[in-house]
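Pasting in a structure now, in structure tokens, and then I'll have a few things to ask.
Note that one protein chain of the assembly has been removed; the remaining protein chains are unaltered in position.
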Amino acid sequence: MNLHEYQGRALFRAAGIPMPDGDVASTPSEAESIARRVGGTVVVKAQVHAGGRGKAGGVKLAKSPAEAGAAAEKILGMSIKGLIVQRVLVVPAADIASEAYVGLIMDRATQRPVFMVSPAGGIDIEEVAAKTPEKIRRLAVDPRYGLLPHQALGLALFLYPDIAQARAAARIMEQLYQVFTANGCSLAEINPLVTTPEGRVVALDAKVSIDDNELDRRPDLALLRDETAEEPSEVQARRANLTFIKLEGNVGCVVNGAGLAMATMDLVKYYGGEPANFLDIGGSSNPDKVVNALRIITSDPNVKAILFNIFGGITRTDDVANGLKTALSQFPVKVPIVVRLTGTNEAEAVKILRGIGMTALSDMDEAVRQVVAVVKGAA
Amino acid sequence: MNLHEYQGRALFRAAGIPMPDGDVASTPSEAESIARRVGGTVVVKAQVHAGGRGKAGGVKLAKSPAEAGAAAEKILGMSIKGLIVQRVLVVPAADIASEAYVGLIMDRATQRPVFMVSPAGGIDIEEVAAKTPEKIRRLAVDPRYGLLPHQALGLALFLYPDIAQARAAARIMEQLYQVFTANGCSLAEINPLVTTPEGRVVALDAKVSIDDNELDRRPDLALLRDETAEEPSEVQARRANLTFIKLEGNVGCVVNGAGLAMATMDLVKYYGGEPANFLDIGGSSNPDKVVNALRIITSDPNVKAILFNIFGGITRTDDVANGLKTALSQFPVKVPIVVRLTGTNEAEAVKILRGIGMTALSDMDEAVRQVVAVVKGAA
Amino acid sequence: MSIFIDKASRLVVQGITGRDGSFHTRQMLEYGTQVVAGVTPGKGGQTFEGRVPVFNTVADAVAATGADVSVIYVPPAGAAGAIFEAADAGIPLIVCITEGVPVMDMTRVLPYVRERGARLIGPNCPGLITPGESKVGIIPGNICLPGRVGLVSRSGTLTYEVVNHLTRHKIGQSTCVGIGGDPLNGTSFIDCLRAFQDDPDTDLIVMMGEIGGTDEQNAAAFVLEYVTKPVVGFIAGQTAPPGRRMGHAGAIISGSSGTAAEKIAAFEAAKIAVMKRPVDVVELVQQRM
Partner (left out) sequence: MSIFIDKASRLVVQGITGRDGSFHTRQMLEYGTQVVAGVTPGKGGQTFEGRVPVFNTVADAVAATGADVSVIYVPPAGAAGAIFEAADAGIPLIVCITEGVPVMDMTRVLPYVRERGARLIGPNCPGLITPGESKVGIIPGNICLPGRVGLVSRSGTLTYEVVNHLTRHKIGQSTCVGIGGDPLNGTSFIDCLRAFQDDPDTDLIVMMGEIGGTDEQNAAAFVLEYVTKPVVGFIAGQTAPPGRRMGHAGAIISGSSGTAAEKIAAFEAAKIAVMKRPVDVVELVQQRM
């Protein structure tokens, strides 16, 4: 789960990371009064889950409270990469002497949190990695010991030759590590970490992603989810405990298991079709999940046909068949459905489907070919 | 540094360990009003750094606030193992269904914090260890991982077959481990940990020792030191950065280094004398330390002669000689002084001593024999 | 022969009295797995299905039964604790089925397990099966057949799909291992490739990968260097949009290292025969056996 900048800021500030004052606003007048409170020139920043806000016009300087209100007026409601801006962050504009990058990510390869720092900050770190890899230093932190003082200072000295600034940056890295581990982050990033003309080290941005698996035991973090910033069908799916991602095609897919779901999408494409979604109903075979899955898929007007691909293991195929039956009795499905199911309680499932006039295939390739043919016939 | 029970209680309660309500009092009327507030029968407990308070009459039951005041009246000012009781703790008397022991100590052998638990609580754990060792279970905690849930539960199941009580006790052990590591303890002990007739698990005592090395970085803990509960000469020594322990003999000793100080005491005894103290002036050779050392030693009326045994390494023997010279010019020392010094700047030191009419020996045995002879001659 | 488990494996089920634990314990017993103990704190002394003794702790279970494999069906909040407990009790092979274990927990679990010389499979995995001998986890036993193909996979049901094709064509398996798709897990492709390479009763290896991370690329490099047996591979997620997370499998495309195209290229460079579709496994294996 990605946090908005203003939410990440709150975590950073609670951990003691020096950041400029400021607050979040959802109306121009709120933005204006925040600008009045903090004083001086401010930056008004769109709060959306998308990179490249600056280029899209989502970040504006304002020299007075009135200008801040006007900037907020322009930015609120703006669409950035398809996402409507609902909130802006208003912070004092900082005088910047230098910009560095400090990121902490959960790394699969070392199986540890890994720091990535660069004296070339303020720009995309992937760009730095590609063009000037020598300007990046990495450090895997052993979680049994945490970030050790010499490690933090070693990284900080790579950013700042001045020992006072390096000590300040080392402290910020220790605080960032605390934020990361205490909140189950998969990413915590400061870009840019700046020095001011007076020599202070200050974080000007906060980018935080939380491991979704952390949310069950951390209701405080779960509350930070901003569903207005997501695709409504994906929100609906998550509430129904489905993993769903909307795509651009026209073949709706209902599959159990993420790997099989991806392989199903690949096979749809292989046979000339275009998947309309990724959907994993998961391991448990609650018929309600099937009902919800169908509801979500059928709400997409692009969908021309629906493919079920169920390999019963823990998932009982008769539960899936029952879910399908229930769904069809609750709301009309106007597009053709092709069902492939095999495995646990297959015979029972086939009987249930027959009872509502449907047939079930047992071969995945055959099912995919058939659904692609149906879609093409319909086109 | 040993904490009083009421201080340990505060740490335990802050960590969430369930303990009866109550408070500390230094007058009978305070004790009475605490008893009134908590209600019912209370226990009034002497707060001194000594075991066996119960046997010494330092723990009394009181059925009313008035009785509590009377009990406090008796206990306050009482002497337990030579220590005057300055405060009493007043807590509600708990109904006890069972008593267990839970202790956590820093263990030299495993170099880890070690839990020691026993279902035989309320008595001296050394007694349990001697008589029924099978009733003790130990567990060394790997500090890199902390106390793991299954470890706490495993220990707790050794105390309580009931799973609800075991889970409660496991939680208390986790809290005790937090107290221990967060405060640099060398010991944190609950004796007894009781169950009430209703099945609750409650800590009835709190014994905590803090590693002295922790106090520099933890002024909050250093404030807990109760100097009124210590030998005044030892308090004076600590303030002067000396390590001093008062003993019963008559040969005062001023030595640099703990090992050499102990060996010096042993040698005094070997040659038929009795050391009056252990005193280590430490590694740095600040002349003030010598002045303070002499002040403390000469305040002991038992001391019949004083032995200096200095092996100069980091310690400069001329600094020691200067300190001695300063001390003698500041206050009269009425007992003979025998000085042995060798090592760093020895020639200079000998010259300083000669200047004030003293001689210095270079051999430890000779110096000890001489000081013992002086004391015996004086007797 | 086989890797990791065989008919001598003595299994303890952590969370045996829970919903998933009890269901799958019955399945494993039916399959013939030697389920020698269960663990549920507070239920020590009970007996599961009239035949499996239940203990309060894994240590108790090991002491009483000599269990040497553990399978974990406890909820996510307790899963890391269960792995710690199994490793601490000296269990050399720990299989964690639980889905949704916080990744931060795994950063501490993994070194703990390694320090004790134990192997963890999972979390968030279907477990493993040595057909005809022992099944530990949730892979359906009826789709497997004893034989000489070793299979390792990051996913669950996709594994079943492929195993099913093999079995229907009378191509048996030595062991099928689902290593799980979480970002941090205990056993990698490489661990399994090495074991299969060293197993005299495995002739060919099938490796089922996914987008995200670089495990498949590392595995391909290892194949080049160490594996002499034929390897057949698959990568799921060729049509997945970049930068999106495809469900719990943790298939995240991070930067340039994790796309299906890159992984397939790595497979091909290592002379791994790449299936275009799951069903292709049959022909590719048959050509190489």
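Think of it as A, B and C in the order they're written, each chain with its own count starting at 1.
Just so it is clear, a contact is a pair of C-beta atoms (placed from the backbone, for glycine too) under 8 Å apart; a residue touches a chain by one contact, two chains touch by 3 or more.
This is a predicted model, so every value here is computed, not measured.
Participant: Kindly name the visible chains that come into contact with the excluded chain.
Facilitator: A, B
Participant: Which candidate, A:Leu61, A:Ile163, A:Ala182 or A:Ile356, sits in contact with the chain we can't see?
Facilitator: A:Ile163
Participant: Among the options B:Ser64, B:Asn286, B:Thr326 or B:Thr342, which residue touches the chain absent from this view?
Facilitator: Of the listed residues, the one touching the omitted chain is B:Thr342.
Participant: Of the listed residues B:Ala10, B:Met78, B:Ala222 or B:Met262, which contacts the missing chain in the full complex?
Facilitator: For the chain that is not drawn, the touching residue is B:Met262.
Participant: In the whole complex, not just what's shown, which of A:Val128, A:Leu153, A:Ala276 or A:Val290 touches the removed chain?
Facilitator: Considering the complete complex, A:Leu153 is the one touching the chain left out.
Participant: Can you say which of B:Lys55, B:Arg217 or B:Lys334 touches the chain missing from this structure?
Facilitator: Within the whole complex, the residue contacting the unshown chain is B:Arg217.
Participant: Which subunit B residues would touch the chain omitted from the figure, given the whole complex?
Facilitator: The list for subunit B reads 106, 108-109, 111-113, 126, 129, 142-144, 181, 184, 186, 211, 213-214, 216-217, 243, 245, 247, 255-263, 265-270, 275, 278, 280, 282-283, 311-315, 342-344, 364-365.
Participant: May I ask you to list the residues on subunit A that touch the chain which is not drawn?
Facilitator: Spelled out for subunit A, the touching residues are 145, 148-151, 153-154, 157, 163, 166-167.
To be clear about the criterion, only the chains that are shown with their structure count from here on.
Participant: Would you kindly say which chain has the C-alpha centre located farthest from the C-alpha centre of subunit A?
Facilitator: B
Participant: Which pairing of chains accounts for the highest number of C-beta contacts?
Facilitator: A-C
Participant: Averaging over Cα atoms per chain, report the distance between subunit A and subunit B in Å.
Facilitator: Subunit A and subunit B have C-alpha centres separated by 56 Å.
Participant: Provide the list of subunit A residues touching at least two other chains, using ranges where the numbers run on.
Facilitator: Expected reply: 144.
Participant: Show the residues in subunit C shared as contacts by 2 or more other chains, in ascending order.
Facilitator: Subunit C, residues with two or more chain partners: 108.
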